[in-house]
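Structure below; questions to follow.
Of the protein chains in this complex, one is absent; all others appear in place.
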Amino acid sequence: MTAESSRKIWPLPGGVYVEANKAPSLRAPVTSPPLPHQLVIALTQPASISPILCAAEGDYVLKGQVLAHGSSDAGINIHASTSGTIIRITPHAVPNTSGEHELCVILQPDREERWTRMAPVENFTECSSELLYARIKDAGIRGLGGAAFPTHAKLVGATNIHTLVLNISECEPFISCDEALVHKYLNEVITGTQILLHASGATRCLIGIEDSKPAAIRALRAALSDPRIELVVVPALYPSGAERQLIYSLTGVEITADTLPVEKGFLCHNPGTALAVMRAVIHGEPMISRVTTVTGAALAAPANYEVLFGTPINELLQLCGVDNENLSRLIIGGSLMGTQITSAEVPVLASTNCILATTHEELPAPLPEQPCIRCGFCVPACPVLLQPQVLYWDSRQLALTDATSHHLADCIECGACAYVCPSHIPLVQYFRAAKAEIRIEAEQVHIADSSRQRFEFHQARVHAEKVQQELRRAERAALMKPAPEQPLEVNSAQATIAAALARVKAKKLEQALSASNNTKTDEGETKR
Amino acid sequence: MSNGTLTSSPHDHQRVKISHLMQQVLLACVPGLTALVFFFGWGTLINLVWLVPSALALESAAVWLRKRAVRIHLQDYSAVVTAVLLALALPPTLPWWLSLLGITIAIVIAKHLFGGLGNNPFNPAMTGYAVLLLLFPDYMTRWLEPAGSGQTLPGLMDSLNFFLGREPDAGFDAFTGATMLDSFREQHGANLFTEFWNTSPLSGQWSARGWEWVNAGFLMGGIFLLYKRIISWHIPVSLLAALTLFALVFHDSGSSQSLGSPLLHLFAGGTMLGAFFIATDPVTAATSRRGQLVYGAFIGAIIFAMRSWSSYPDGVAFAVLCGNAAVPLIDAFTRPRTFGRAP
Partner (left out) sequence: MNLPLINIPFTLFALLLLAIALTASHRVAQNYLRRTNKPDVDAIDALLPQTQCGQCGHPGCRPYAEAIANGSEINKCPPGGARTIDALAQLLRVQPLPLDPSHGVEATRKVAVIREAECIGCTKCIAACPVDAILGSAKHMHTVIARECTGCDLCVEPCPVDCIDMVEAQTLAQSWHWQRPEASRHIGEAHKIIVCQGALR
C-alpha cells in the first residue's frame, strides 16, 4: 500500500492564486495529430555545445534514427521523428522571443513510419546505473518541464541522491499536458519512475501534485503500489510547481538558485520525462515526441496532443480551429512564464509544453507602466522572499552591484510580482535586462582579463626575443673582434661585463616568462 | 495581430490599478470626515472642495512641466489623496491662500521636485502641513471647540468667511479655542489628571470631545483598508502599540505629573488618521515587514514625545516626517532573508 500523504507540507513562502484555465484543454483525452506535411527538427543543444550532424541532405532516415549529436558529452542526441527524406538542413525559426534561427533538419515524411529501435531491456532492475544512464543519453532524453535540460547530464556525476521528486504540480495557468499525460499513460509513468529510482539510487520518490487535480490524484492513488513512491498533495498556488519550490513544499529543504538540486540529493523530473525513460529502456524508443497543450480562447477546440518533435505549430493551431480574426498573441508556455512568439511557422520542441493562442478578451494587452509606489504587494507574492520593489529600483537604474547584493540572481522570473503589481510595471523584464547586464559585464571582465594576460605574455616574449638577440650579438662581437688598437684586457673585460649583463637579463626574463606561464596554468586550473 | 509590442512574461495580470487603491483610501476617509464636519462645522469640507481641484491643477502643471503624460498621471488619484489627507489635517478655519500654499508645497515641492509619485522621501501632505505649521503657527493652531462643549459651532456662512480670510461677524474668538491636547498641556502639573478630566469642558466620553468620534471614524476607515488588504497591519498596530505603551508608562496613575491616559492619546488629535492613512503611505514607509514594525513604533514614540515634551500640541506630522527620514536606515537594517540564504 502506498504511504498516504500524512507528510507535512511546508507552505510556499509567497505565491499567487491564479485562475487555472485548464478545463478546456482537458475535455478530450490525449490523441496524436495527423502526420504533418513537413517536420522541422531543431538540433538545439545546451549552451556552448554545437550539434554534429550524422545525416546529410537527401538522406533517407528511419524513425528514431540519430540525426545529430552534441559536440561534447553534455550534448543531446536528436532523432528523426518519423521516417522520410531530409529535404534541407538549414537555420530555421524556432519558438523564441528573439526570433533568432537555429539549425534544423527539414524532413519530408514518407508516411510509412519505419522504425529503428535500440535493443529493448528485458528487466531493468538487473541493469547497472551506468547502462541505464547510457540508454537515457542515447535516447536523447531531455526534461519536458520547459527548460529541456538533458536528463543524463542531470544524472551523471550526481552521487548520494536520496529523493526522486516527480513533479506533476503543473501550477501554471493553461498548461495541462502533464495531467493529461498522467491520465493516459499512468502505468508507463510509474514504470519510468521506478527506472529512475533504480538508476539514480534514490530510496524514495515523492510525487508532488496540486490539490486542484482530484481525478489525477484518485487515479494515482489507485495505481501506486510501490512502497518507495509516496503521493503528496500540495495546495494549488502559483508557482508551487517550480523545481526548488516543490522540493521545499515536500521536504522543507531550501535550495538557492546557484545550487543544483542534485547537489542536495534531489532529482526532480517531469512525468513526461519518466514516460520517455520508460519507452527508451523498455521499448528502446528514443525521445521523438511529447504531450503538448494547445489551448486559448482563439481556438475552437483546445486539446492535448502527443506531438512529434518538429511538427509546425501552424498545423496544430489549424487542427484546433484557430480564429485568425481574434488571435491577439501566440505564447509558448503558460500565461505567466511563457514566451511570446511572432510567427506560427515554428516547430514544436522538447520545451514546448503549451501553445497558447489567446485573444484580447482573455489576456488583455499590458496597461501602461505607472510609477512604483512601493505598495509592497509584490513582497508577499515572491516565492523566493525577495523584495521586488527594491530590485526594481536597482534594475531600472542598472545599479548592478546593488542588484547583486539584493540577490537578483535568486529571482526565478515566475512573474508573480508583476502579476499583482497595481502599477503594471513589467518587473520581470526589468529583472531579465539587469541579469543580462550583469552577465555581459562579467563576460567583458573575463575577456579583458584574458586579453591582458595574453598581452603581458606577448610583451614578455617580445622582450625575451630582443634580449636573446642582444646576447647573441654581444657574444659574437666578443668572439670575432680582433681589437688591435686597444689593450686586450680592457676589451675582454668589457666583453665579459656585457656577457654577464646579458646573462642576468636573460635569466630575469626566463623567470618572468616562467612566472607568467605559471599564472597562466594556475588560472586555467581554477577555471576548470 | 494588431498590437505591435513584444512583451516579456507574465502575459496575464491581476486587474488591479493604483487608482482602485486610491479610490478605496478615499472611501475609507468618509467616516472620519463625517465626524469632523459634525463636530467642527463646514470648514474641513470647504478645505476639501478647495484643495482637490487645486491639487489636480498643480499636479497637471507639474507633470506638464516635467514633460510627462498628464492624463496618465492624473488617473492615479495620488494628488487627490494628498489633497484629501491635507484637508483632513488642516484646521477648519484656514483662509484659502494658506491651504493653497500648503497643497503647493505638498504637490510641487514635496512630490514633484523629488521626482514625482514614488520618488518622494517625505509624505507630501505632511510636508505641506508641517511647513505651514512652522510658517504660520497662529493660523495653524486656531482650532474650533467641538460641538457640545459650550462654544457655538460656525455655520456655513461663518465657515465661508474663515475660508475667504474675513473675520466672521461674531469675531474669531466666538468660535475658536484650544484643543483638548492644548488645554491638557497648559494645565500640566497643576491638577490631578482625573480632576482636570472631570472639569474640562473638552472632555468627551472616553477621550477628547468630538475628537474621539473623529478618531473612531478614521479607525473604522483603517479597519476597512486592512480588510481590503490595501494596507498591512504592521505599521498602524505597532504605531498604536508604541503610543499606548508610552502613555501607560507616563500615565503615572493619573497624578498631577500624568501625561495623559492611553485612551486620551489614542483617540485625540490626529492619532488614527496618522496611524492608518498617513504613516501607511507606502512610498515613504519602510519596505520589509520587520522594518514596518520598527517604523510604526518609531512614529508612535515620537508622537507621544512631541505631545508631551515639545511646544506643539500634536506631533503626528512631525513624527511621520521623522519616520520618513529614518526609512533608509530602517530598511538597511531590516532586509529580509532570501529563500535558501542565511539572513
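By letter and in written order, the chains are A and B; residue numbering begins at 1 in each of them.
We adopt the following convention: contacts are C-beta pairs under 8 Å (C-beta built on N, C-alpha and C of every residue); 3 or more make two chains touch, one makes a residue touch a chain.
If you're wondering where the values come from, they're calculated on a predicted model, not measured in any experiment.
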Contact with the hidden chain (one of A:Leu317, A:Leu336, A:Cys354 or A:Cys411): A:Leu317
Contact set of subunit A toward the excluded chain (per top definition): 36-38, 40, 47, 96-98, 100-102, 106, 312, 314-315, 317-318, 322, 324, 327, 330, 342-345, 357, 369, 395-396, 398, 426, 429-430, 432-434, 436, 439-440, 444-445, 447-452, 454-455, 457-458
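As a working rule, only the chains that are shown with their structure count from here on.
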Centre-of-Cα separation between subunit B and subunit A, whole angstrom: 52
Residue ranges of subunit A in contact with subunit B within the complex: 13, 16, 18, 97, 173, 244, 248, 254-257, 259, 327-329, 331, 333, 335-340, 342, 358, 363-368, 370-377, 379, 383-387, 389-390, 406-407, 410, 413, 415, 418-424, 426, 428-429, 432
Touching residues (chain side subunit B, partner subunit A) in the complex: 1-3, 5-14, 16-18, 20-21, 72, 76, 78, 116-119, 232, 282-283, 285, 287-289, 335-341
